[in-house]
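Note that this complex is displayed minus one protein chain, with the remaining chains in position.
This part shows chain A:
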Amino acid sequence: MSAVMITRKVRKWERLPGKNTFCCDGRVMMARQKGVFYLTMFLIMGTCSLFFAFECPYLAVHLSPAIPVFAVLLFLFVMAMLLRTSFSDPGVLPRALPEEAAFIEMEIEAANGNVPAGQRPPPRIRNVQINNQIVKLKYCYTCKIFRPPRASHCSICDNCVDRFDHHCPWVGNCVGKRNYRYFYLFTLSLSLLTIYIFAFDIVHVVMRSVDKGFLNTLQETPGTVLEVLVCFFTLWSVVGLTGFHTYLISLNQTTNEDIKGSWSGKNRVQNPYSHKNIIKNCCEVLCGPAYPSVLDRRGLMPEDSSSALTSFAPSSTSIPAPQTTKTTAPLIPNEHTPDDAKPNIAASAEKTSSHKAKSPPPKEEQPPLPTVPPLASPETDAETSISKDKMY
């Protein structure tokens, strides 16, 4: 019985490592846990629907038709920014191919020289000088690269992201170089929308109560109570978040750097990326060029690695050996995985690097929790990659 080989064109997104989900044949890229994102959508659309149903008819007639029109425009802008933030590639750095990984390993070995047997090799750090400040580039064991400055590895999405800000469960994606401005505009426009709806809810209730009394008003437009509740609680968090990010933008800092305290403190390096001018910093972050994605999601995989479906074991044909050699350079064995959450390794790392490694909350490494996660999840330095080392 002969094997029937059916080859089909495989797009690169189907073979991308990392824990992202893709939709629309690779056009949409999100994190795996999307529950909170659906909640965000539901809250925004639900509250706005109630506003358009209950308040807008009355306000359009008694005040001005411009009120619902502006609300619609603002709502559309908020949704556009949310979808753009959620669906775009945040600036994921592709993992090193075997040759590049081997090349870096050789360079590291050459730099370390001969390590006596039994001694742990020094941590993999590369120092670069940026604007007269020394910045340390850390090695990512999962992606097998030295992370560029400001990049960080998101453990939830299992990717290194350029200019990593944080992983936002509310938008269901990481926030990084490519989608930070959309995220900021989303929080800003959502603040405005919340304030707008809240204000006009109050105006509506007051105007109607003058005619018909407070209790009758609430009976006629029950949606108002719900809207006011949602807006009241949303206001504090979203407006606060917008304010926080405005502060970060004016200093050209990321949430990740702020949480880790990279640039604060007397003995620390000053932020080398800041232009020391608020306007320039804002312009760079918000009006800078739109960076294209370096993940070629919709490209076709080369012919020799396209998947072949056979009538026999499919796993044997899944990934054939690449033409070039796979890396045989000695990788750091398991026990040396620089789990910075562990204090003993962090203590030895502290001798060589001046900044302290903060231990991330343990839940970062566990599967997704059923409860609503916090607003911002900082990346963790704990690399558990050796056990999930994949061949590609």
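Note that a residue touches a chain if its C-beta (ideal position, glycine included) is under 8 Å from a C-beta of that chain, and two chains touch if they have at least 3 such contacts; residues count from 1.
Simple rule for what comes next: contacts and distances are computed from a predicted model.
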### Message
Since a chain is absent, check the UniProt entry for it and pick the matching name: "hydroxymethylglutaryl-CoA lyase", "Probable glutathione S-transferase GSTU1", "Golgin A7 family member B" or "Mitochondrial inner membrane protease subunit 1-like isoform X1".
### Response
"Golgin A7 family member B"
### Summary
In the whole complex, of A:F22, A:F103 or A:F244, the residue touching the missing chain would be A:F103
## Note on the structure
Missing-chain contact, candidates A:C23, A:I130 or A:A199, resolves to A:I130
### Query
Among A:Y141, A:F164 or A:Y273, which one is in touch with the chain left out?
A:Y273
### Task
Could you tell me which of A:Y182, A:F200 or A:W263 touches the chain that is not displayed?
A:Y182
#### Entry: chain A, residues in touch with the chain not shown (by the definition above)
76-77, 80-81, 84, 93-94, 96-97, 99-100, 102-104, 106, 128-131, 135, 137, 145, 148-150, 163, 182, 185, 272-273, 283-284, 286-292, 294-296, 323-329
